[in-house]
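Left out: one protein chain. Kept in place: all the others.
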Amino acid sequence: MTNYCFGSDNHSPIHPTILNYLQEVNTGSMKAYGYDPITVEAELEFKKAFGDKTEVFFVFNGTGANILAIRSFLQPFNAVICADTAHINCDECGAPEFINGVKLLYLPNENGKLTIENIETRLHDRGDEHHNDPALVSITQSTELGTVYTLEELKELTEFCHSRNLKVHMDGARIANGAVSLGCSLKEMTTDCGIDVLSFGGTKNGLMMAEAVVFLNTPAPKWIRHLRKQNMQLMSKMRYISAQFLPYFRDGIWKQNALHANNMATLLSDSLKAIGVEVTRPTQSNAVFCKIPKDLKAKILPHYFFYTWDEDEDEVRLMCSFVTTKQEIDGLIDFLR
Amino acid sequence: MTNYCFGSDNHSPIHPTILNYLQEVNTGSMKAYGYDPITVEAELEFKKAFGDKTEVFFVFNGTGANILAIRSFLQPFNAVICADTAHINCDECGAPEFINGVKLLYLPNENGKLTIENIETRLHDRGDEHHNDPALVSITQSTELGTVYTLEELKELTEFCHSRNLKVHMDGARIANGAVSLGCSLKEMTTDCGIDVLSFGGTKNGLMMAEAVVFLNTPAPKWIRHLRKQNMQLMSKMRYISAQFLPYFRDGIWKQNALHANNMATLLSDSLKAIGVEVTRPTQSNAVFCKIPKDLKAKILPHYFFYTWDEDEDEVRLMCSFVTTKQEIDGLIDFLR
Amino acid sequence: MTNYCFGSDNHSPIHPTILNYLQEVNTGSMKAYGYDPITVEAELEFKKAFGDKTEVFFVFNGTGANILAIRSFLQPFNAVICADTAHINCDECGAPEFINGVKLLYLPNENGKLTIENIETRLHDRGDEHHNDPALVSITQSTELGTVYTLEELKELTEFCHSRNLKVHMDGARIANGAVSLGCSLKEMTTDCGIDVLSFGGTKNGLMMAEAVVFLNTPAPKWIRHLRKQNMQLMSKMRYISAQFLPYFRDGIWKQNALHANNMATLLSDSLKAIGVEVTRPTQSNAVFCKIPKDLKAKILPHYFFYTWDEDEDEVRLMCSFVTTKQEIDGLIDFLR
Partner (left out) sequence: MTNYCFGSDNHSPIHPTILNYLQEVNTGSMKAYGYDPITVEAELEFKKAFGDKTEVFFVFNGTGANILAIRSFLQPFNAVICADTAHINCDECGAPEFINGVKLLYLPNENGKLTIENIETRLHDRGDEHHNDPALVSITQSTELGTVYTLEELKELTEFCHSRNLKVHMDGARIANGAVSLGCSLKEMTTDCGIDVLSFGGTKNGLMMAEAVVFLNTPAPKWIRHLRKQNMQLMSKMRYISAQFLPYFRDGIWKQNALHANNMATLLSDSLKAIGVEVTRPTQSNAVFCKIPKDLKAKILPHYFFYTWDEDEDEVRLMCSFVTTKQEIDGLIDFLR
């Protein structure tokens, strides 16, 4: 039977504490659409985690969070600057173009990280009516390639962007893995670094389905609730999204899960190197990229499923999650050996 | 403390059997995006319920289902004909216009139901490039006003529509309440009546959040999965949506919950009439509309929350759900007396 | 041979003075996109006609003007309130929904004119995230039914709208016919009445193709040029649009043409009444609506083309333009007699 543990961190189940907590809130009638006491509690947890000015709006999935974040600040004549490897560019079936109407100015990059030099190449001729005006830079932390921006890099980048009248969005689908990698708090890596708006991801780190758009250093637009509703991201029985965040923050599940996933990735990366497999990207969070020849891959896939990253280069991606075990890593290594 | 039981059927919690079942599927890693065995099982349950040709695509919420159903058959130069009281017209913050780009031709109506005569008024001049071409008629069962189309009415309507090259969409946010009201099966009320595409709603009837676009008499478009993804309605950990439908169908929870809600509405309606309150619409499913003067309303609302339907007419809406109790009805009636 | 003179005022040719003037500006190279001296001159003519604060942006056609005007003030979660007979509702193939993403709240009306009472019916529950928030009222002057708002009516309407935080847009596809009907200046009927933004139409009144979005009492949005470009309404050789307005204003062609068209309509209307034909709408500008039975209509159409307005009611529309002659009216009346 195929084991899907390395396929993606969203192949994982829900952390038991989270699902148990849904039982606790499953009592009686409550107002819908986020006007219930559970959601109010969850909003307070976000303020605790990210600072007092924080405003949070829950949505269904990561695409929903990214699209709403973009829509909060941009009009269709604007452009988003991002890495060409960004999830908003590669894996949302063009929702930014279709829903937001904006242009993505996607840039070649090294290991998923944008640099100031790179961004600068797209800041010519601003104000010309023939060109989308860049208004937002979107970065991913940890990146789609498993790397992590340092706090220093984040601060320099947001400072530069703000000086050029660009907001900064962080796609935090794996924000917990990023923070754990840096050994800092969520706030230190976001609010304190000048991030304007964050897509906060919980689904890949032990939640069922719980994402949020979080405004940190720039207030949410006045009509944010209308934008969310029109974007089809307003849940009626909201308490079942918001409740997931209560144990997630209060019991430190976010950190514990991410730490486990990152540690497993490090172990996997080291084990691969030890048997001579070429690891192609720095292993800084819960993703490991390495080279596996096609014939070997064909033999392993029925046992351990994973995605090919670059067909031509034989590069594959192995993700770890909060449920990845040492046994699974050993099992995979055995096959590779 | 305010009791929210009459506010809406989406103020209700989750049926315990459903939530318990999520525990059962919460084990191990599975492929994401609906390529897991739980989702395959749920798809089979829909085929059992609606017929062998059925194709089902799970989404997050009712707006998401309606928008995807429209997008499956229409291009932006098309129009949807619907009642002016329809949820797609009144309560989705214009998502049909924003996401689908279509025009809604919304028609005045009696008690939420469209008639053939009414539809015919919007079928002039088809083919003229200055006008959106009507391509879909959308009806709601049970309607937003608590009424229910008979099987005869449904058949005549779909027959007429198909003869005019119009597809028929059923917004089934409260489909179970409709079927229970008619005493028929889900299939008899949809597939057998010629409905082309259905928004299947479970959230208002005891599920957490589980809706689906169901293709019955017309195949899903080839690119339906792309449409769902681009519409931000693709859940990664899909099993937690699809699993809800397993006990829902297998244990007959859909019928039992809807029956209870409808019965409570009948009891409430009868009780209101008995004390001289004017019930303004036929009580055929789980909604009761009646007149409550403003000053009396102000006194009750802190105890029992409900929504005003027509400010000028003092008309209010009282919804019943699978958890509404006789005690709550008695409590409300006591206040009104 | 069919005579098309009553079909529409856009069936007419170009006033000779206008076309001759294009010859005059057809000399040498000039900057494109409106940065040429001819366009600057034309902009000044608009300031003379509508007041010093006027900002004008030329576009290709009436739909282009209306869509850009709406986009200047509204986001997709907003709604436009308009008459159900409005051109933006009936004759733009849903461009407001497709391009702007907004909802049109279209209202039944008498003779094409909105009233305050009517508008008030759509101002409930503002701020609720489930509903598009009305932000603009769009009226047409002269209306699609040939009627004309009085200055008093316009002032009351804009005052009411502004008190409710609604901007007012005037679709002036036939603005000249309206002003001539009222015997006032263009400014008196627009800027002085509180109109915020105007779609200025010249094509139906003797120009080749020359429309403009004109900001009167509210400044154009900062990014208006980007909006126009992205809306595909930016002409490269702009001088050939803008030049048309120079003789149009300077030689009083706008007034002379509209006066002729209105006078011909009055003559036609009176002639119809004189021979017992029922004129169904007040003839206040250049459109005449009357009843012509189907069999008679079939006999006339090969000779004089016109459009049916209401098939069921045998109501037809006869438009007059700056080239309509007394002979043509006599010819048509002869057939009808």
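Letters A, B and C mark the chains in the order given here, with residues in each chain numbered from 1 onward.
Everything that follows uses one rule, which is that a residue touches a chain if its C-beta (ideal position, glycine included) is under 8 Å from a C-beta of that chain, and two chains touch if they have at least 3 such contacts.
These numbers come from a predicted model, not from an experiment.
The residue from A:103, A:174, A:226 or A:260 that touches the chain not shown here is A:103. For the chain missing from the display, the contacting residue among C:31, C:48 or C:273 is C:31, taking the whole complex into account.
From the options A:19, A:38 or A:93, the residue with contact to the chain not on display is A:93.
Counting over the whole complex, chain A has residues 76-77, 79, 90-94, 97-98, 101-104, 124, 129-132, 311 touching the chain that is not drawn.
Touching residues on chain C toward the chain that is not drawn are 3-5, 7-8, 10-14, 16, 19, 22-23, 26-32, 60-64, 67, 92-95, 98-99, 203-204, 208-209, 226, 229-237, 240, 305, 321, 323.
Although one chain is not drawn, its touching partners on chain B can still be listed: residues 33, 75-77, 129-130, 133, 223, 225-230, 234.
By our rule, only the chains that are shown with their structure count from here on.
In this assembly, A is the chain whose CA centroid lies farthest from the centroid of chain C.
If each chain is reduced to the centroid of its CA atoms, chain B and chain C end up 41 Å from each other.
Annotation: 33 Å between the Cα-based centres of chain A and chain B. Put simply, the C-alpha centre of chain A and that of chain C have 50 angstrom between them. Along chain B, residues 92-94, 98 each make contact with two or more other chains.
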